[in-house]
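Every protein chain of the complex appears in place save one, which is left out.
Think of it as A, B and C in the order they're written, each chain with its own count starting at 1.
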Amino acid sequence: MTKLPCAVLGATGVVGQYFLALLADHPEFQVQKVCASESRTGRRIADVPRLIDADLSALGDLEFSPLDMVSLADAGIRVVFSALPADVSKQIEPQAAQAGLCVFSNASAFRMAPQVPILIPEVNADQLALVEYQQRDTSGFIVTNANCTTTGLALALLPLRALGIRRVILSSYQAISGAGYPGLSALDISGNVIPYIAGEEEKIALESGKIFGRLNGETICHADWEVQAHCIRVPTRVGHLLSVHVEMEKTVAESQIVQLYEHCEAPLAVQGLATAPHKPVLLTKDPCRPQPLHDVLAGTPARARGMAVTVGRLQVKGNAVRFVALANNLIRGAAGGSVLNAELAHREGRL
Amino acid sequence: MTKLPCAVLGATGVVGQYFLALLADHPEFQVQKVCASESRTGRRIADVPRLIDADLSALGDLEFSPLDMVSLADAGIRVVFSALPADVSKQIEPQAAQAGLCVFSNASAFRMAPQVPILIPEVNADQLALVEYQQRDTSGFIVTNANCTTTGLALALLPLRALGIRRVILSSYQAISGAGYPGLSALDISGNVIPYIAGEEEKIALESGKIFGRLNGETICHADWEVQAHCIRVPTRVGHLLSVHVEMEKTVAESQIVQLYEHCEAPLAVQGLATAPHKPVLLTKDPCRPQPLHDVLAGTPARARGMAVTVGRLQVKGNAVRFVALANNLIRGAAGGSVLNAELAHREGRL
Amino acid sequence: MTKLPCAVLGATGVVGQYFLALLADHPEFQVQKVCASESRTGRRIADVPRLIDADLSALGDLEFSPLDMVSLADAGIRVVFSALPADVSKQIEPQAAQAGLCVFSNASAFRMAPQVPILIPEVNADQLALVEYQQRDTSGFIVTNANCTTTGLALALLPLRALGIRRVILSSYQAISGAGYPGLSALDISGNVIPYIAGEEEKIALESGKIFGRLNGETICHADWEVQAHCIRVPTRVGHLLSVHVEMEKTVAESQIVQLYEHCEAPLAVQGLATAPHKPVLLTKDPCRPQPLHDVLAGTPARARGMAVTVGRLQVKGNAVRFVALANNLIRGAAGGSVLNAELAHREGRL
Partner (left out) sequence: MTKLPCAVLGATGVVGQYFLALLADHPEFQVQKVCASESRTGRRIADVPRLIDADLSALGDLEFSPLDMVSLADAGIRVVFSALPADVSKQIEPQAAQAGLCVFSNASAFRMAPQVPILIPEVNADQLALVEYQQRDTSGFIVTNANCTTTGLALALLPLRALGIRRVILSSYQAISGAGYPGLSALDISGNVIPYIAGEEEKIALESGKIFGRLNGETICHADWEVQAHCIRVPTRVGHLLSVHVEMEKTVAESQIVQLYEHCEAPLAVQGLATAPHKPVLLTKDPCRPQPLHDVLAGTPARARGMAVTVGRLQVKGNAVRFVALANNLIRGAAGGSVLNAELAHREGRL
């Protein structure tokens, strides 16, 4: 099978490098171009400081080209993965879609645009159909992955959806890698906790309403739950842990909830995608888990390491379901999320 | 004025050493004895590894004597501060009360005993009257301070009490010093988060119900709010931070809540006690505060450093009040709490 | 090829679990027994808290048997890997050798025994011959790996040996995992440095003298260099970094030294052993490397990850050679070292 030629935009940051790592030996996609801001043009991947502990040597000789989307399309690229900063993505990604490219983006810029899906395949694979409305006068489109914290929350709530969720109260324990590189000053966060992450709490509320919304023609009716979050930074490296209190529509039985978590599976449309974990949500009964240090790479098979969310301390009382969840903010919550989105689009014949 | 002679029980751990530090130059109490388990007897304070960064040299020559409560009473001691482990305190503290000693204890052993108050002077000074029922056939009694996390929560809720609290949902970010010394293995907690602290969540629910209960003769009618906590350890040294969601009995106005927090004062019975902070609750408007590193010693005057709770990110919506709070788990939540309790008992003529 | 049946002694600590991880799919050895102290007997590997991030599920059903060496031999075991504590190993390892078992030990108990080699194959493969003198009335023997810090030093000095070393001055930056589990209290080491590790400095001096000594019949003439070390603990998880100043016998040229480090190879006797790294010493020219976080798993092929030592900041002036070196204290400096020793013994027909 021929691989689809793809490009990575913004390949020098932490998320960009994870895109490269996940795509380096991908069965469907082949990185043929990497694009970066002018100042990087002409340098090679191997010349850029490596921020992650993955082996990028297979792609080391690729040279950075400018963020010229028409040239990419002319060169036969069909798929681009975007790790651009929000402001740059705002300008470049529409140019890409206009040039006929299929953009899978980690940037927040277009997540709330009505015709752009925030796609988490296990949760809302149907919303991918929204891209058809973007394709009225171009063959390209934009699909986004959710914010890293939203992603973990959405997957952890997946088993509960069918029973009716009314409200979510959430406190996060977010790793420093979530702020990118250089990100936080060591003087600010080492041995400390910072109880605020600008914009994060709003994103979680808005994005989860859209993700769990109902597709209605070319728009999405947002879910009307309330999500109230305290987003808080702690001195861990990778892995956003969430303490979650869910108010259900009605009283639920603990045994039923445990069963739902134990047997949570991806829908058929997603099963078997290269980067999809066998089980998207893993339930642990060890009261001391999940822990960032030990569970951040949860997920099988090997290609899905870091793609599963681990849920622990599951408790049910009346109409409240309480648990702790952990998601890898760089893989599941960023690069891996968009790679899985592209795999779904590929299977559905949209690429 | 003559100082009251006192003893510290269990003076070799972190909390015991804080008792010594806070009492070293106290205007009302004078440490005349320190007691420890047999193996320490005969050694001096100066010979014990110092676990805290306070100067204990003024008490350095005190020798450890055995945990013999009758001897303490015979030596003219009236007040003892207990930093004993739970199992030892269970045996020793009743002996102390029986011997006529007034015990101010950080141990959890008797907190839920019906006639033993869990005293936080700013919150429930009236409950000190319970000791009269302990004094039917002895002049001694036991008064406890609350669990370190409960203490911070109780003070942070103080401004809301009059409006009627229905439910509290809480996630904690607790420092490693809360586990004592040696406590946690560095391999377990460095760069990690552990989402469980054995027994802690139950203590918070039970203790806060009692603290905010109503004194009714010789018993306390517990408050019937629900408190649902996730107690979680993070790699900070000192200071338990709490992410709190409070459901009030009815809708409240943000302006009113802000006012209550801005003007929260201790009751007259507590104002001016040596270790009492001018303001028990400090409201910060900096969205990034409170932080353990910067706010753990909040409180004025100098003797009350670490005795005030800092509340930040105050938000009100409908009947929900949300905030982040920080308390010093070793001072306000342990040794300092009991010292303040003794000061209140002293002022009330109970010593 | 049939695999040699082997046992792991003390399989519940950090090093014991690394033995299991490295042997789980080893081409020459098959773990058939795990032995532990009485209290563990009857439990399974899967029931013991996992301290390392490796998948031990292939061995999960193995049950702990008692430390009975005669039974092991009777069961057809020929090779044992020992991760026993020093005091237990002192008693058990001679019993094992007496029972005809070949012991590859991480314990320090017998390292300085005259007929026991401290084996680092790339450095002193010839010293393995010492075991013949242990085999006068048994077919068993004991071979030790060096202390974790000594191992890194010895490999880092390997390229210089031929030129004549006179003295080594060393300061170490040792990770908390070197103290085992639970090891250091988080309160002692988080955000701190502790400038002393009991017994470590003496071990480095004694062991390196023996390792670089000359085999002379059944004894070893120790190298007469002086090694002066400050062994210091820092808050990293894995990887002992060394700041090294070497006084050579005579003036050396920088170009020659760089060449020696760039072309350092294992002797033929070692090349191709399953766990041997292609290059035992890797020279980096990045002035900011090696770093524990990024270089602790250095070594190719995959089975040799964590077996190579990385040397950086190489400087030469007069007769002084200065550098920084990093070794994985749990793999190269412990379990991996002994596995490599057993591979060498196997190739040499001593098992």
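Brief remarks follow.
We take it that contacts are C-beta pairs under 8 Å (C-beta built on N, C-alpha and C of every residue); 3 or more make two chains touch, one makes a residue touch a chain.
Given the structure is predicted, the values throughout are model-derived calculations rather than measurements.
Among A:Pro5, A:Pro85, A:Gly183 or A:Gly213, only A:Gly183 touches the chain that is left out of the view.
Contact with the undisplayed chain is limited, among C:Gly16, C:Gly152, C:Gly209 or C:Pro235, to C:Pro235. Note on the undisplayed chain: of the listed residues C:Arg43, C:Lys90, C:Arg322 or C:Arg347, the one touching it is C:Arg322.
Residues of chain A in touch with the missing chain: 51, 176-177, 181-191, 235, 237. Listed here are the chain C residues that touch the chain not shown: 169, 171, 173, 191-196, 228, 230, 232, 234-237, 241, 243, 245, 287-294, 312-313, 317, 320, 322, 324.
Of the residues in chain B, those that touch the hidden partner chain are 53, 190-191, 294, 297.
By definition in this document, only the chains that are shown with their structure count from here on.
One inter-chain figure worth recording: chain B and chain C are separated by 49 Å, centre to centre, where each centre is the mean of the chain's CA atoms. In this assembly, the C-alpha centroid of chain A lies 41 Å from the C-alpha centroid of chain C. Listed for chain B are residues 191, 235, 237, each touching two or more other chains.
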